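Shown here: the complex without one of its protein chains, the others still in place.
We call the chains A, B, C, D, E, F and G, going by the order they appear; numbering starts again at 1 in every chain.
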Amino acid sequence: MDPERLRALLVEIQQGRVDVEDAMGQLGRLPFADIGFASVDHHRALRMGMPEVVLGLEKTPEQIAGIARELLRTQQNVLVTRVDARKAERIRELGVELDYREQARALISIQAPPKPVCAQPVAIVTAGTSDIPVAAEASVTLEACGVPTREVFDVGVAGLHRLLARVGELQTAPAVIVVAGMEGALPSVVGGLLGAPVIAVPTSVGYGAALGGLAALMGMLNSCASGVTVVNIDNGFGAAMAVWRLLRSVEASRDA
Amino acid sequence: MDPERLRALLVEIQQGRVDVEDAMGQLGRLPFADIGFASVDHHRALRMGMPEVVLGLEKTPEQIAGIARELLRTQQNVLVTRVDARKAERIRELGVELDYREQARALISIQAPPKPVCAQPVAIVTAGTSDIPVAAEASVTLEACGVPTREVFDVGVAGLHRLLARVGELQTAPAVIVVAGMEGALPSVVGGLLGAPVIAVPTSVGYGAALGGLAALMGMLNSCASGVTVVNIDNGFGAAMAVWRLLRSVEASRDA
Amino acid sequence: MDPERLRALLVEIQQGRVDVEDAMGQLGRLPFADIGFASVDHHRALRMGMPEVVLGLEKTPEQIAGIARELLRTQQNVLVTRVDARKAERIRELGVELDYREQARALISIQAPPKPVCAQPVAIVTAGTSDIPVAAEASVTLEACGVPTREVFDVGVAGLHRLLARVGELQTAPAVIVVAGMEGALPSVVGGLLGAPVIAVPTSVGYGAALGGLAALMGMLNSCASGVTVVNIDNGFGAAMAVWRLLRSVEASRDA
Amino acid sequence: MDPERLRALLVEIQQGRVDVEDAMGQLGRLPFADIGFASVDHHRALRMGMPEVVLGLEKTPEQIAGIARELLRTQQNVLVTRVDARKAERIRELGVELDYREQARALISIQAPPKPVCAQPVAIVTAGTSDIPVAAEASVTLEACGVPTREVFDVGVAGLHRLLARVGELQTAPAVIVVAGMEGALPSVVGGLLGAPVIAVPTSVGYGAALGGLAALMGMLNSCASGVTVVNIDNGFGAAMAVWRLLRSVEASRDA
Amino acid sequence: MDPERLRALLVEIQQGRVDVEDAMGQLGRLPFADIGFASVDHHRALRMGMPEVVLGLEKTPEQIAGIARELLRTQQNVLVTRVDARKAERIRELGVELDYREQARALISIQAPPKPVCAQPVAIVTAGTSDIPVAAEASVTLEACGVPTREVFDVGVAGLHRLLARVGELQTAPAVIVVAGMEGALPSVVGGLLGAPVIAVPTSVGYGAALGGLAALMGMLNSCASGVTVVNIDNGFGAAMAVWRLLRSVEASRDA
Amino acid sequence: MDPERLRALLVEIQQGRVDVEDAMGQLGRLPFADIGFASVDHHRALRMGMPEVVLGLEKTPEQIAGIARELLRTQQNVLVTRVDARKAERIRELGVELDYREQARALISIQAPPKPVCAQPVAIVTAGTSDIPVAAEASVTLEACGVPTREVFDVGVAGLHRLLARVGELQTAPAVIVVAGMEGALPSVVGGLLGAPVIAVPTSVGYGAALGGLAALMGMLNSCASGVTVVNIDNGFGAAMAVWRLLRSVEASRDA
Amino acid sequence: MDPERLRALLVEIQQGRVDVEDAMGQLGRLPFADIGFASVDHHRALRMGMPEVVLGLEKTPEQIAGIARELLRTQQNVLVTRVDARKAERIRELGVELDYREQARALISIQAPPKPVCAQPVAIVTAGTSDIPVAAEASVTLEACGVPTREVFDVGVAGLHRLLARVGELQTAPAVIVVAGMEGALPSVVGGLLGAPVIAVPTSVGYGAALGGLAALMGMLNSCASGVTVVNIDNGFGAAMAVWRLLRSVEASRDA
Partner (left out) sequence: MDPERLRALLVEIQQGRVDVEDAMGQLGRLPFADIGFASVDHHRALRMGMPEVVLGLEKTPEQIAGIARELLRTQQNVLVTRVDARKAERIRELGVELDYREQARALISIQAPPKPVCAQPVAIVTAGTSDIPVAAEASVTLEACGVPTREVFDVGVAGLHRLLARVGELQTAPAVIVVAGMEGALPSVVGGLLGAPVIAVPTSVGYGAALGGLAALMGMLNSCASGVTVVNIDNGFGAAMAVWRLLRSVEASRDA
């Protein structure tokens, strides 16, 4: 039941046009519907300034094109994740104009730039070059939310000097996303060097005992650096959304 | 190399008592040692106002008593996690006075109360009553950091009205820790209702296909609520530390 | 030994044309064969009004066409599951006319509409749009059994208002099939809201730690809503058959 | 918000003592609370004639005694599951009188016998003698719900004649619970012989490759008898509750 | 239905005292019961000369004593497996006289020595000394069946000369049971050296990546020596029974 | 060192043409070589009458053609397993004439028919039609060894009457190979009905929780019918070789 | 901070052009950068005489060609691993001349032959012919490092005489790489026969319970031959690098 309908019902009671038992009945028949307005409100707040996100993974080009066309028509920002080059090409052929980010395998269109939520860039760190597509997915998602990012790529723990040489770039970040496959050790090292929130993203990079990313995932969950949190394998989008939750919490706190 | 030693060396160069090549040699022989002071600084910042934390799990009562005695002597706050009642009793018999929180299985002594870092309490939510010990570990850890908490216990998804009745208490929290065993569904529901950071803690509650908490862990990593992050099974301490990182990031942002 | 053969044998004994020891011998040589008629009877009952079901998964188009042609010739209803569009096309080219349900990946032909077994529709609920093919397989199977269904799709737990807004549609269902991938949380929520039988179907939707549907499966088996039962990953057909067993039990009880 | 409070609020609107905006505010501040009465209603319905169930597994004797004492004081029926003999003894020493069923590891007290919901007994079948405790848990749960049961124990598939000799007892059951460890084959055989709902319960009986019941669980999920559903390992209580949902659905259908 | 009852029924038909439809009815009501006599016959054959076997694992001393007492009273041979020393002691205290084989954790009483089924001893080979209890279980089971055995212990593949020195003892064995934990390599080597049937028994010996015997089990299933077959972890009894099936098949073939 | 070379060396010592230390040196330099003759002998015995077997799985058509051509040139019987239709076609194009068995995915050429080793056919039983390719691999392997087989297909446990109707065909088999996917229950039922050796072959038939055949494998290892042994998933060849070992043991016993 | 910059800074202090606090500041702002020169030095040492290695697995032909062209231009030796024939062909088409080793799936170009580090060849042993590609990757890597190798292929444990016949070739090797799939038993046997370092490489050869090489991996980790070490599945390159570390340690020891 949306708030206007609820208000109208209450007015009718007040005016004596509906009696109390009838009103109880109406509410009783739709016992859960009246929850809607609150959560819609909430969702509106949540998404404020953020584009609609479409998970492209199991959708056809036609489905994606249809959704995107509707969103563009209503001037909304759009982000489509997990779209391979072939599917992106096909969507373009269907006449839908979205910017394709090949590395991130994402389509994006920002018609109304979101309000920036933080001054300092969020750092996105990768262990190897093969982890970059997942980092790029996190990056394009944050871009769509108006969050600046800084890339610190290919600083895996087997060549510690590469990471140490760039620690300065990490020290001012309000949050750090660390993307790594294989043994997934990088978040522990970063988490030990920095006090900022560290969100670890295991990747499916590797073979054999890497078990499609499970080894990295398990490694990160057992991180000896306390307070590191983890998202699903290859889930760059989820890591970005975790940062987004965090930055909005910061903002809410600042406003309070 | 600690900063004082480094400064002394530089002064000696300045004064001509050590020549440049000798100094290079001293630095060269200890190529990594000079990194120490920075990270110590960093760690001091990280731990500002926070007690020393001791993982009690694989330590003997004698070892814990020894460490705690030293910390107490130097007026430091102390938190010892994963201490069962028997071990706690034995430590007391060894003459070390710490406050034992039975539910949290933790020993704590706050001699210098930490500076509060946030006004609104962090919410700690559990699915069932069996998840409470893990929640209590998170709670006592945050308490030791000077972070207020609000407990919203036993609101698992099979009785949705329990959770919905208490959503109001969650809406102002700067972060929410959600503790659940069995199918680990609660973080998805909470993450859908709230825009705040959600840190999910799977517990080893359950039997059979619960696989000692792996089912809940896997469920949480696959949460359909985007931006939920996860820590290790039963790791209430880790979830609290993730919140602590987050709150310090908020604070740093506010100061900036 | 089929009942007619058994009766014939008994008549021969009665008429003195076969002596007892010979009859014992015939029964003794085929000690298990005489079980057949009972189970055939039973199967006939089980399948009363229900089409023959063919699992298309590992059969060639030629094999499926052959079986279907024979069934159609004898006026039987036919349902072929797990047939992709290409195979369906090939079967059509072989001259066998069956209705292809693309979403359900099933071929169906109802020549003699089955007797309806219940008045109220069985509810089929999905968490996301990617779960729909599995739901559709359940749906077409129930259709083939003469069971009405109601679809309540895309009501996953991360957007609780979507589900709550449609609870009314679920409350009269004699049974509910809940189809969900990822963390598999939806059956717990539905099971908590409703007292009806809930049959949970995990799907292979998701990636990484979803482990091809194992995470959802384990989640459902650990459901905190008591009395939820589970079938194999992506097994929409099995869920429908479980409902079918249930409805026939209801019917038998009503007749009794 | 419970129905009485809602009605009182509506009356106050009607009587002009509360204006519409205030009422909106009250409902708005507790946006989810008003869902409560529906689900309480529902739960009342669900539990009609059924005792309160307490999971004893991770509760202390003192906790169980406290809960049970309160329930007994208010004349409610009580069922406590997963209570070993030692804990049961301790509860008795605490002065709480409950009937202990050793095999089922359950405490029960039926003060107001529930209304019977079906005439024919539900069949509970086990493969071996070691599966009996799980079957007994299902049995005592159904007893507490007023459902008659028939035990068909020790009819595992390696000695088929034992099962076949007792099929007659199964044929009239409105539902069959099949409890089996090791390879978990029995539900497939029973499901092939009968058209009734079959709920399979894997047990942790076995060793080595039985993997604590996972082998039986996986076997049952892959049952070649269509429509068999499965609950968690050793979850006799859950199987009984699934039957309970089913019988109530039958009853609702009969009443309609 | 036992053969005598069946014969009686047929006689009654023959004599005109029961008509055909009544007889059909009687058979129809008990459709599976008549299978019994065949399988009982079969079982009698199977067990010819073999003791009754009781799996002691999850039985109480009282239960075992009760079963054993009854068997002894009727002059049957008895074998009870998986009985630890404490339980064995308790059974003796209950006044039941059985011979305890400590290494095999078995109780045995042979009152009527079984007819020997082969001249040459079956070889039982172990990789290490820790595998001996499982080998001993196989050995006592074969002893109970009247099958001579030869022990070739502690000949693991890391010290190949130990095995090679004893190959002569293996070459005449009609079958070889190979018991090994850790990497489970021994059956491959033995299977390559000998043409006889090789039954591999993985043991739970080892730690860490041994995974409670799963590593050995998986190794044996992947044996590069073709024709090696495998039983469950620590299942010495099962391996002996596989040999017993084999020897009876040999015997049947010799008689034919 | 082959026996003739060893004898020659001993003769040379005897005749004083080689002194002891030289002989020691020769033996010392080739410490392991002298093992060869024994195992070659053994292998000759093992392979008596059996074709050379080539595992085609990871070999190119050219490699297979090369090996087969050489074997055919020297009049040996040939069996190539795991060859798909395309590879078989390519081998034919390379001019090598072998008989292709499509269902078994095997190439075979019997130039010198092997001596039959048993009169009664070995039974090969499958649960479903999808298990037939694995059964066919077992069958063609036994055919290549001169062992007659009887096929009892599609007798899975969900339709028990199908199996029971054909038990008579199984009762005279010297050994039974049981091939089943999904829950892998059939070997338990067969093992309970028959006293003969039962070799269980799990297949990768199924989906989801079938885990590529692991569910069937685990089920079979936990078989409640004692003495059932198991080979690797889909390993029809291995099962046949286990039977071959067994039959040769029978034969050796008969000769003795 | 590189050594020259550090020296320059120290000279400036010495000359009074920078004061001590400024220098402290410079070092403080770049707390980790000064570690670089040491590790670069170290890496230079590590790579002395060894080609640059490029992991080709997830790189495009264009990326590989670009890197290789640059390396060749500067006269460096190049090794590219995990390049299939098609990708190699494409790289050649891009005008980059590298020698393709098909079996090893590697591209190599040695412009300046590395200094040999040992006189005796390292042995590379395989269980079967399917393991050869992994062995070849180890071999080409060692070749690129100037290490001679000896191949002892197809000596799996099911035909022990093959291995024993070639033990002599292994006895002088400074290290042995043992490559095996399936049950992974060969390293245990080799480790028992030889005192040299044994590096075990599991391969993904096999099917079903081989679990993509996990069975072999687990087997090798549980090797009963003490001191055997293991690398990842199919990781021939890693095994070669382990040998390379070992030989350089030998060399360092010899020089000392």
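Following the convention adopted for this analysis, a residue touches a chain if its C-beta (ideal position, glycine included) is under 8 Å from a C-beta of that chain, and two chains touch if they have at least 3 such contacts.
Computed from a predicted structure; not experimentally measured.
Chemist: One chain is left out of this view; which of G:17, G:115 or G:245 touches it in the full complex?
Modeler: Per the contact definition at the top, the residue touching the missing chain is G:245.
Chemist: Specify the residue from the set B:204, B:226 or B:249 that touches the hidden chain.
Modeler: Of the candidates B:204, B:226 or B:249, B:204 is in touch with the missing chain.
Chemist: Can you tell me which of E:160, E:185 or E:242 touches the chain that was removed from the display?
Modeler: E:160
Chemist: Which residue numbers on subunit G touch the omitted chain?
Modeler: Contacting residues on subunit G, toward the hidden partner: 35, 39, 42, 45-46, 53, 118-120, 164, 174-175, 192-199, 217, 221-222, 226-233, 237-238, 240-246, 248-250, 252-254, 256.
Chemist: Residue-wise, where is subunit A in contact with the chain that is not depicted?
Modeler: Output for subunit A: 127-128, 156-160, 181-185, 188-189, 191-193, 206, 208-211, 214-216, 218-226.
Chemist: Mind listing the subunit B residues that contact the chain we can't see here?
Modeler: 29-33, 35-36, 38-40, 43, 57-59, 202, 204, 212-214, 217, 232-235
Assume only the chains that are shown with their structure count from here on.
Chemist: Roughly how far is subunit B from subunit F, going centre to centre by Cα mean, in whole Å?
Modeler: About 59 Å, centre to centre.
Chemist: Please report how many Å separate the Cα centroid of subunit D from that of subunit E, as a whole number.
Modeler: The computed centroid separation for subunit D versus subunit E comes out at 38 Å.
Chemist: By the touch rule stated above, which residues of subunit F touch at least two different other chains?
Modeler: 35, 39, 159-160, 164, 193, 208-210, 214, 217, 221-222, 226, 232
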